[in-house]
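The complex is shown incomplete by one protein chain, all other protein chains being positioned as in the whole.
Note that the chains are named A and B in the order they appear, and that numbering of residues resets to 1 at the start of each chain.
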Amino acid sequence: MGGYAAFVWPSLGLTLVVMLGLLLSTLRQLRARQRRLAALEAEGATRRPRGGSLAAAAPGDAPTVTRSRENERSEEAAS
Amino acid sequence: MTRKRRRLTIVFTALVVFGAATALVLAALDENLDHFRSPSQLIAEPPAPDRGIRLGGLVEEGSVERAADGLSVTFRITDLAESVPVSYVGILPDLFREGQGVVTTGSMQGDGTFAAREVLAKHDENYMPREVVDALKASGQWRHGEEIPQ
Partner (left out) sequence: MHRFANPARFTRIADRVLPFVAVATAAALGVGFYMALFVAPPDYQQGESVRIMYVHVPSAWMAMFIYVAIAVASAVALIWRHPLADLAAKASSPIGAGFAFLTLVTGSLWGRPMWGTWWEWDGRLTSMLILFFLYLGHMALMHAFDDQQRGYRAAAILALVGVINIPIIKFSVDWWATLHQPASVFRLDGPTIHPSMLWPLLITAVGFKLYYVTVVLLRIKSELIAARLRALDLARLKAS
C-alpha cells in the first residue's frame, strides 16, 4: 500500500465494521420483535384478524386511531 | 431514575450537544483558514515578531532545501508577487512539494524568516493516475500549477 497501509486498511476495515454492525443489529432487533409478536399471537393476544392496520390491535391507543382514520381517508382518495 | 428525570437528562444532553455545535461553528468561523496571510500582505504589514500568524501560498519552485538531519527544511512561500523564506523542523505532509499550495502556522523572526510550527499542504480536486499525467505532460496539455489559490 505504498507506505499508507496504516491509513488505508483501518479506513476500509472500519467502514466494513460499521456497515456490517448496523446491518446485524438491525436484523437481530427485527428477529427479536418478530419472535415476540409470534409468541403473542400464539397466546391469542391478537383478538382481531391479522393484516389490519396498527389501530386494529390497539382500540385504546388514541393517536394511532386518529392516524389510521386518516389512512382510510387517503386510501379512499387514492382509489 | 424516574421517566421524567430521564427525559430531562436527555433534553439537557441534547441542549449541551447543540451548544457545543454552535460553539464549534463560531470557533471555525473565527479560526478558519481564511485568516492566512499572503507573502505580499506579510511584507506590506509586517506583524510583531514572535506573534503567531498563518502564512499561505505556493511553495516556490526550486526553493526547497533539506538539511542533512532529514528534519530541518527551508523553502520560500510565494504568491507569485512576493516571497517569504520559511524554516521548519519536522515531518512534512506527503502532499508537500514545489508548486503546491501550503498553509503554515508560525511567527516572523528578527532575520526576516518565517519560523513555521506547522505546515499543512492543500490538495486540489484533480484525481489521476501517474501515467495519465505523464501522457498529458508529454503532449503539452498539462496545466497543473498555473492556478493561483486565493
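Assume a contact is a pair of C-beta atoms (placed from the backbone, for glycine too) under 8 Å apart; a residue touches a chain by one contact, two chains touch by 3 or more.
Because the structure is predicted, anything quoted here is derived from the model rather than measured.
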(request) Taking the full complex into account, find the residue in B:42, B:59, B:77 or B:119 that is in contact with the omitted chain. (result) B:119
(message) For chain A, which positions touch the chain that isn't shown here?
(response) 1-4, 7-8, 10-12, 14-15, 18-19, 22-23, 26-27, 29-30, 33-34, 36-37, 40, 45-46, 50-55, 57-61, 63-64, 67-68, 70-71, 74-75, 77-78
(request) Identify the residues of chain B touching the omitted chain, counting contacts across the whole complex. (result) 3, 7, 10-11, 13-14, 17-18, 20-21, 24-25, 27-28, 31-34, 36, 56, 91-96, 103, 118-133, 149-150
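In this section, only the chains that are shown with their structure count from here on.
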(request) With chain centres taken as the means of their Cα atoms, state the distance from chain A to chain B in Å. (result) 46
